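Take this structure, written in structure tokens, and hold onto it; I'll ask about it next.
Yeah, one chain of the complex is gone here, protein chain that is, but the others are all in their spots.
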Amino acid sequence: MSSKISQQWAVFARMWYLLDAAKQPPGRIARAVIPLLQGKHKPIYHPLSDVGDHVVVINTHQIAFSQNKWRTKIYKHHTGYPGGYSETPAFRMHEKDSTVIVKKAIYGMLPKDLRRHQMMQRLHLFPDENIPDDIRANICEQIKPPREVPKSLPEYSEEDRATFPRLWYPMDPEAER
Amino acid sequence: MTSGSSSAFLRSALQNGIGRYVCQLQRLTLQFSKTAGSAKGVRDFVEQDIVGFAEKNPQVVLYVTPHTKYTFPKVVAEFLNGTRRKVDLSNLSREDIIKEVELLRTQSGVDIERIRKQWHTDSPSVQGYWHPFYNKPTQLNQETFPTANPTHSEVRMPRLPKLTQELIGELKELKDKGKYENS
């Protein structure tokens, strides 16, 4: 029977995934991370067996909100005492702790049961690229960023800019005539 | 119901019958009274059938123990795996006793329990179990993280098959044809 056990030991091995959060919206980050935390990407998935993986998210300082959500998105909190209500806009939240927005987004999207705390323990958030060496040594695979990382104009080379297709030329002297 | 009856998975005694068959019944002890009316069938069985049974099954040890101390006639069967099974034979006819003994002879001695599943295999996986590294690209072994070429992504089904240059040309021709025909 021991030979059977040795066949199975790798089945429940935990993977460590890395995600670069630079220029990614927090909701899209959460969507990419949650199935991995739950273990829903494995064919051995069962809601009662603890098969979720670890996810390391770096560069959470550089997350991107669309529109003016930095001002309009408000995190509400009530302590339970009279006058204990507080409202914090997203940009203030980000100033205090730049991992907390991603953390809240993921925490809110996970299923609301006792497993949620275990899953959150398997989530590791870092505001920049610095990861402790013991965590870096575990990482097995990197997740593709859910949104295509936009490039700014200076990041394109001269050739790219010259060959980029255009519909019209703003300074074309022939068109002015 | 609530207390829960014992249950087991499907099994056979040492895969009996796959290579060769070994009779699992080792000993049969017939215990009956010489005089009691409830043991009439057993006495008939002993007189008429027991010699034939013993000749046919030399591997089974038979004990015939008539004695007045037995309050009811019974047969005690002992199997190769150590199971001991008593069967009450009171008021049974000779034909019924033949059936009971035949049943004991063909049994495996495994306890009769509720079977949880109707199938069983000793080797559930031939190709080896799935594990998280099974379908991963091998170059991940040499990668340092964070990398410029991440591999894991959510699946987006292709709306079109991978378009080769030939296919694009072909499609364009088709498209142009369609335009001219319409106009």
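Chains: A and B, in written order; residue numbering restarts at 1 for each.
What we mean here is this: a contact is a pair of C-beta atoms (placed from the backbone, for glycine too) under 8 Å apart; a residue touches a chain by one contact, two chains touch by 3 or more.
Definition applied: contacts and distances are computed from a predicted model.
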- Choices "Large ribosomal subunit protein bL20m", "Ribosome biogenesis protein SSF1/2 protein", "Sm-like protein LSM2" or "Proteasome subunit beta" - which one is the UniProt name of the chain not shown: "Large ribosomal subunit protein bL20m"
- Query: Thinking of the complex as a whole, which visible chains are touched by the chain that is not shown?
  - Reply: A, B
- Message: Can you say which of A:W9, A:Y45 or A:Y156 touches the chain missing from this structure?
- Response: A:Y45
- Note on the structure: Of B:T71, B:S93, B:S125 or B:Q139, the residue touching the omitted chain is B:S125
- Message: To test your reading of the contact rule: which positions on chain B touch the chain that is missing from view?
- Response: 1-3, 124-130, 134-135, 155, 157-163, 165, 168, 171, 174-175, 178-179
- Message: Touching the absent chain: which residues on chain A qualify?
- Response: 40-47, 163, 165-168
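Keep this in mind: only the chains that are shown with their structure count from here on.
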- How many Å are there between the centre of chain A and the centre of chain B, using C-alpha atoms for each centre? 48
- Would you pull the chain A residues touching chain B in the complex into a rising list? 7-8, 10-11, 13-15, 17-18, 20, 31-32, 42-44, 53, 58, 129, 136, 139-146
- In the complex, chain B residues that touch chain A: 125, 128-133, 136, 140, 143, 145-147, 150-154
